[in-house]
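Note that one protein chain is taken out, while the other chains of the complex remain in position.
What follows is chain A.
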Amino acid sequence: MGDYPDPDEEYELMYSDELELLRDMDGNTESNPIRKKLQTAKRSLDFSSPVAKKIVSNERRNSNTASNNSTDGSFSLTPSLQHLDDILPSSNGPNKRTVEDLFGDINDIDFDNIQLPSKKQKTEEECDMELIDKIIEGRRQRQLLTEPSARGIVNTGPNYVVKENLTTSVPKWPFIPLKNSNGDRIYVRLVCEDLWEDSLDKVTNQLSLQTTYASVWEEARKIIEAKKQETESTELSHETGIKDNVVDELWVEKYRPKSYVDLLSEEPVNRALLHWLHLWDKVVFKKDVKTKEPHQRIAFSKRTGQFQMSNNWKGKKENEPELDEDGRPHHKVALLCGPPGVGKTTLAHLLARLAGYRPVEINASDERSTEAFQTALQSATLMQSVLDAERRPNCLILDEIDGAPIQTVELLVKWCTASAKKEEGKKKNKTQPLKRPVIAICNDLYATSLRPLRLVSLIVSVGSTSAARLAARLTRVSRAEHVRVTARALGALAARARGDVRTALHLLAFLKARDRETINVEDVENAAIGTKDSTTSMMQALQAIFTINDSEPTSILKTIQAAGEYDRIVEGIFENYLTARVDSRLLIACETTTWLRLYDIVSSWTQRTQNYSLYSLLPLCIARCHSLLASRQQLKVKFPMQAQEMSRRRAELESAVAAVRAARVDVSRRALRLDLLPLLPYVLSPTLRSANIQLCSETERKSLRACAGAMCDFGLQYSQQRTPEGLYAFLLEPDVYKVAFFGSEERLRPPPAVRQAIAREQQLEIIRRNENMMNRMCSKNSSSEAKQKTDKQTITKDVKTELPNHLQRLQPKVIEKPTRVSVSFIYTN
């Protein structure tokens, strides 16, 4: 036992940093000393005043019995003053009397109402005097407020002021001379009997305990009544939808967690994010916090490293270094993901504030083009708020990042991954490494735009809140809001919200607005609203289709509709239905395909005509497949890939066909695919005995030429390319072999030597064709212009007139081959 700390201690040890932090936070919130005093003052007032009252009344009773009635107020006052005078000199020096010594507990005086003197203008003495005056005044006022029964005495006081009723000298008013025990003569005032009676009545009335008690009761009852009415009226106003509700805060805002312990998300999640935030401390607070704090925090991160060895709440990350060489965390961005309403934004804000940052939020409502985003990033991460009193560093929170354009996310990733060492320049300013934590929040972790971000970020997935926790929170809220709800109803509510705190609170508020006394389970279940439009993923729906659901046989249609992507689901069914059930006679397959075909027809009709009247049929087709295919054994459903793969490969081959077609537009696509391309490769692979053209026979050369001609006709070309093995190879472009054959194309490709020969021949063929074209043009011009002139002359003349200046050096080349003109001309005709 001795070796292991007991659970409590261990907890303390583990969470000591957080606890410390929490204590810090508490200290901060109550940091204002004046407020603190005031708070305690109020408290003391509340509790002590009835006791004080009692003492006073006791004293009065005593004095009443001891001496005569007339002097009861004065006697109670004088002894206490004397008492005070006795004590003071013995305890403190007269010079050092503090305010408290003088006046006892001054906490009962509301300093807010009393204007404290401005100390600059007055001397200390004056100040003290003034303070004393104020305190006396304040206390008097206090007494007036708290003890209304005493008011009478004070008001009617003048008659009973001790000094004026008893004197040792001869007064001016009517009196009776008396002698006290010492033999001194004193004079007692005589008062008119009526007046006396009057005043006595008043005093007794006010002093009578019963009446005060009764009045207090009365008052209390009134207050209770008023409160009741108030609640009733608010209930009424809820019902009729009066604006009162608007003035109130929404419950979601009102009960938003305000401290770490309030968070509803799972503890490991909170801790993971907080831990990550603390990893930034080295970079962020190194300069700003000069005192022990940074040191402490570095120690902290080291220590947690040790803790991780013993506690495996973080599992795999043990080996990974958490800080990179710049002292920044390994992951520069934390990516919070989870369904809506579980408190991701709240969590991010709260923890950022808790770790000493000022949260700066950018969400979908802000502009998120790359430029705007860059400015926002820069201003948030490089600058510091001037307005913020405590000069806290910023923590950037990117809410709803899954809706951001992909360029923006890429920019963020680039920004984050830029390290301090590498100065890969961003034009003007050298890229500063990211020095502030960035928290990104998304619903859909696998959104395509987030793909680059996923790789570099710490992914913290916030699961949906468990129903029990949610129910507990709802209980607290309903208690605070005076809503009477049965525990079961709350449980049902929590279950219905499926972990969405926001929805649960809204629903609770809605139910409260009804005029029922108590909210029952039935109310929750019958409420038509608040059913969350739950999104099941495509794969979940697919799994549901292939399994029999005994508990809720009818729920399949809902599941399908919730998943939405019917096309993908149908593809999934198509790819999995053959393995779903034993079906040796293929009857199930026939039936299933019938429904799939119907689906196809309906959906394409819908698309074609943009008429959605039959759209609701689609999930029914799928549900029908479920009834055919569902089985009790768990089927391993494959993700539908074939259709996508098919379209990808098809597009690949299609592009080859399109390239050929660009050269031969006059052939219809169908003919090209079915007749020309499948047979063309045979023509393109002539059999040559040797690669050297010079050694070939005439027929071989002919076939080679035919091949080259065909390649020219169809825009094909052998291009030399480097293969991955480092060799150069002649590859056909576009690759008609691939289009023509189903896997056996390699057999038919000509050997490399032949390819080279073909390529060379094709070059020659192209030159030959161009020449032909040129000659035909020239000869035509000559024939049309003048037939008497010789060919030579006309051609030279033509070239001179036709060609622009910069092309004139081509002249001799054309002239050199006049003999070929006639030959090719005849050949083509």
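Heads up, the rule we're going with is that a residue touches a chain if its C-beta (ideal position, glycine included) is under 8 Å from a C-beta of that chain, and two chains touch if they have at least 3 such contacts; residues count from 1.
Going forward, contacts and distances are computed from a predicted model.
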| item | value |
| --- | --- |
| Name under which UniProt lists the unshown chain, selected from "Replication factor C subunit 3", "PIGF/3-ketodihydrosphingosine reductase fusion protein", "RBR-type E3 ubiquitin transferase" or "Trafficking protein particle complex subunit" | "Replication factor C subunit 3" |
| Sole residue of A:266, A:410, A:481 or A:713 that reaches the chain not shown, by the stated touch rule | A:713 |
| Residue of A:186, A:653 or A:759 touching the missing chain in the full complex | A:653 |
| From A:408, A:603 or A:775, residue that would touch the chain that is not displayed | A:603 |
| Contact with the hidden chain (one of A:584, A:613 or A:694) | A:584 |
| Those residues of chain A which, in the complete complex, touch the missing chain | 574, 578-579, 583-587, 589-590, 593-594, 596-597, 600-601, 603-605, 607, 642-643, 646, 649-650, 653-654, 657, 661-662, 665-666, 668-671, 673-676, 678-680, 682-683, 685-687, 699, 703, 705-710, 712-713, 739-742, 744 |
